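Step one of this worksheet: look at the structure below.
Note that one protein chain of the assembly has been removed; the remaining protein chains are unaltered in position.
First chain written, first letter: the chains are A and B, and each begins at residue 1.
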Amino acid sequence: MVNPPDVNNTLKNCLNEILKPAQISDQPELIDKYSHDYSFQDKGSPSLVVFPGTKEEVQAIVRIAAETKTPLVPVSSGPPRFHGGTVPEKGGVIVDFSRMNKIRKINTPDRYAWIEPGVTFGELIPELKKQGLKLVAPLLPRANKSVVASRLEREPVIIPKYQYDFIDPLMTLEVVYGTGEEFRTGSASGPGTLETLKADKVNPWGPGSVDYFRFISGAQGTMGLVTWAITKVEVLPALQKLYFIPHKDLTVLTDIMNQLLRRRVVDECLALNNVDLAAMLASSWPDDFKKLKKDLSPWTLILCLAGYKRRPEERIAIMEKYLNEICADFKVKPVNTLPGGAGKEKEILELLSGPCPGETYWKLRYKGACHDIFFLSTLSRAAEFAAVMQKAAAKYRYPREDIGGYIQPMVQGRGCHSEFNLFCDETNQAELDEVKKLFADASEALLKNGAFFTRPYGTWADMVYSRYPEQVEALKKLKGIFDPHNILNPGKLCF
Amino acid sequence: MSIPANIYKMLEDIVGPEYISDKEYVLAAYRHAGPGGRGQQAGPGAIVLPGSTEEVQAIVKLCNKHNVKYAAIVSLFSVGRIGQPGMVFLNLQRMNRILEINETDRYAVIEPGVRHVQLKPELMKRGLNYPTASVGPGASVLANFITSGDHHMQHGASRVNRYLMATEWVMPNGEILKVGSLGNNAGWFCPDGPGPSLRGLIKGWNGWSGGFGIVTKIAIGLDVWKGPAVMPGEGHSPSYTVRMPPDKHKVYIFKFPTAEKLRDAMLEMGKAEIGNAVLKYFYATECSLTTTSANEFFEVWNSGLYQRELPLALWVYLATASPEEMQYEERVMWDIVKEMDGQPVDESIRKKYDDNIDHMFIIVSFLQRVLRLGGGWAGVKLGGDSVSHMFQVAGAIPEFLNEFIDKKMIIDAPNNWQIIPMEYGHLAHIEMLCFYDVTQPDHPNVMMPLMQRSAETDIKHGFHASTPMASNPAIGPLYSNFNLWVDKIKKAFEPVKEL
Partner (left out) sequence: MESLKDFLYTMNSCNQCGQCKWVLGPKMRGWKYAEVCPIHLRYGFDAYSGQGLINIAQEILEGRLRYEDGLIQLIYTCLTCGACDVNCKSIRDMEVLDTILALRAKCVEDGQGLTEHMQIARKIEKTHNIYGNPHDKRFNWLPEGKKLSDTSSVAYFAGCAAAYTHPEIAVNTLKILDAAGITYKVLGAEEYCCGAMLWRTGQTEAFKKAAEQNLAVLKKQGIKTLITSCAECYGTFRGGYPRFVDMDVEVLYISEVVTDAIKTGKIKFKKKQNLKVTYHDPCMLGRLSEKYVPWNGKIEAYGVHVPPKPWRRGTNGVYEAPREIIKAIPGVTLVEMVRNAENSFCCGAGGGVPAVLPEFAQWVAAERLDEAGSTGAAALVSACPFCQDSFTNALAANRNKMRYYDLTELVVKAL
């Protein structure tokens, strides 16, 4: 659905009435940046980009769009984008939230940050640090990645002990629905206006018998446009100690993670294969990458122990004892030096603490492009799915040794995000075609084996939703309520 | 009013003659609202005991088709209030299987009839535990998970909302929806997705109290149980003991000079990530839980000990995996307590927990003791936000409470409120309990007016101290017009009426 020029003009005129000229653009070069990303998503054709600065402006944009049946595609993070979630399927207007980027509040006693969608990891992490706080973040987020978008999309974070469910650490949010009406979730709902409400707005549930924030999560902007959100933050550890456990058998590492997390021994806790770890750590290309890839263990478990304000050494000593006891059960020994990458430890600690440094995002360093296959399962099944992935890769002659692998336990170890990165050369069409086939085939195989594609971007949407008509029917009922005109990122998911 | 004979026959065909009744004497058990809501209520027209999801589904479809109101029940607390003439109650107690306990991935799958007193010990045997709402041992675990959820141990865990995983739900139209990973052939571990989370329909802060389809199976997340494999309960009614290994389980109670210091101690313990449970508890309720009769309660209460020691007290339950960790947590705890000018309360109060940790923790064995004092039990607030905000709310309690105390309508216990942090102090729950006597003629003027005055105070100050339970157009606009959205949701999922 691409708007004809006259509709575009009407729309632009309407938007001009409510936005300043600098907030609207139909510059082809700019628009082109929003029309594609690194995913296999077909190129889209947005006609305008708007940059709202306030909730009222977002509401006005939505109302105009509803009247004119114009698709709105929300974008809050800067490029490179990878999953196709913001590539317009049916044209329309890009709503870029990057200028709604106020950190409204950082609360130290109760540990939360109140932020607008344009606030990025690169901005928030240092601000929190100044106040002795820490943002629990996904692995190496882009510095220009929106924190709100990450939370909304239920991206896994690297400290699973702080996650009590899959939507944690998102607390509350303000949303403009597809009708133009605003809504605040949980304890942000009221009583009264935002100005009169004294609550810290950190109770995520409700109001009443519905968890409204869950409908917005994982929705890729199809259920509403979020104008601010509140996320938990944690205290900055007074002391950290890093450990590595290399192993060729992923099962051993997932079992260890399971034991560590059930006893809440570790803070940061993740496993990376040699490809991903090398891609993150390589200081020079391709030599350092190649060497690391060769020297690193097939899988490395990265763990961090932490001590807080009071008696940090004592805490670390106890947790270290537990760590050693658990590892002894598996006949492995955690070490403080990265096996196969000695000297990179400090760098790893830094990488775990902030956004991805450098100009090129780490996933693009190896071959220039990257396609991620990720899904959820229980931790106990992660190795099984890694084997399915390997088998699929073999079929397409994709070098098994080039597949990136990342296992991120979630929710205190009761769940697990598995991710396989297919690095490829975008300029090599033949390679791209093969990777595309592999991507589809491996995804299908994983799904059939019980992998839970909980964030079904791009082609995954059809793959997932075609199998579960009852869920689709229920989701469409919700969509009919919150976006009755289907103007919010139409074409995504099952909408 | 019983249900029409043809409907009865069709229900009987679904569940079998042994599991249905419309006899007045059988229905008598469902029309008594209990203390605080005395008197006979209308009650339902029939009771059925379905044995499977398929039977539940068939009943819901039948009721929809013939326009018969229905409600699912298991435990009966407050059931007397919901019955209506001609209504069908589905008591799900026969659906009482523990379908799976996954020790590795830490979840259990249960049906509605499974009680805390059944699930808890099965998990303890396996070194596992779950957040157990303070509802009494015989309550349905599933009902707690989908309707309420605050509990005394949520400082080191969370409200049960976070532990509700995939669900099987018979929707209001009678179709079955498998929510979360279950609906995608991926097991029970995840409630959310794919895409927007339908888990949002199952429960918000509260549940639907049976008013929105029927949840027939749930998975719940499990934590580690640090106690013995068998509940160490000894002795005889009513003086049981439950003693835990003291080198790994200890309860402390500290008093603080101000609410601010108490709050800060609570927050600092959260930041230090110590304590399985940390809470500011109701002092009169505690007295009720730890005494065995109303007379004994007043003997203790009238001594003034609790009023002296516990108005601003913090309960700290340390449970660790090793004695060394216990010593570490104790040292950190004392650092914080001293920093905040806290002091241990009278040892006679604390000592009870050496013998009965279950008074407050593990399962709250004797919860219903709170109803012994004249039967009236008005719970107000029952909401949540940050720890700091909850203390702000507590600070304004005298504004509405004093008039009830001054008029002697409730027991004089102005500090009978609790604040329980969750997730190491990231958020908290507040609740105030007022005891009143249902045998007194003025008792109808206690509960509702108290709740109303409490709500008015919160609204006046902009406090989020409660969450609106139902779609109420009078207060909906104060809470982001949530009533409009919940009405739309209900309508969208209601069965299509046949013409």
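We adopt the following convention: contacts are C-beta pairs under 8 Å (C-beta built on N, C-alpha and C of every residue); 3 or more make two chains touch, one makes a residue touch a chain.
Not measured: the values here are computed from a predicted model.
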Specify the shown partners of the omitted chain in the complete complex.
B
Quick one: say which of B:24, B:54, B:403 or B:456 touches the chain that got left out.
B:24
I'm checking contacts with the chain that's been left out. Which of B:241, B:303 or B:452 qualifies?
B:241
Of the listed residues B:53, B:75 or B:415, which contacts the missing chain in the full complex?
B:75
Where the unshown chain meets chain B, residue by residue:
19, 21, 23-32, 34-35, 38, 40, 47, 49, 75-80, 91, 93-94, 98, 114-115, 117-122, 125, 136-139, 230-231, 233-242, 292-295, 298, 358, 362-369, 371-375, 411, 435, 437-440
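Heads up, the rule we're going with is that only the chains that are shown with their structure count from here on.
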On a C-alpha centroid basis, what's the spacing between chain A and chain B, in Å?
33
What does chain B use to touch chain A in their complex?
102, 104-107, 157-159, 161-163, 165, 171, 175-178, 181, 183-187, 189-209, 211-212, 221-224, 264, 267, 271-273, 321-322, 324-325, 328, 331-332, 335-336, 383-389, 392, 423, 425-427, 458-459, 461-464, 467-471, 475, 478-482, 485-486, 488-489, 492-493
For the complex, which residues does chain A have touching chain B?
107, 109-112, 154, 162, 164-168, 171, 181-192, 196-220, 222-223, 232, 235, 258, 262-264, 308-311, 314-315, 318, 321-322, 376-380, 411-415, 447, 450-456, 461, 464-465, 467-468, 470-471, 474-475, 477-478, 480-481, 493-494
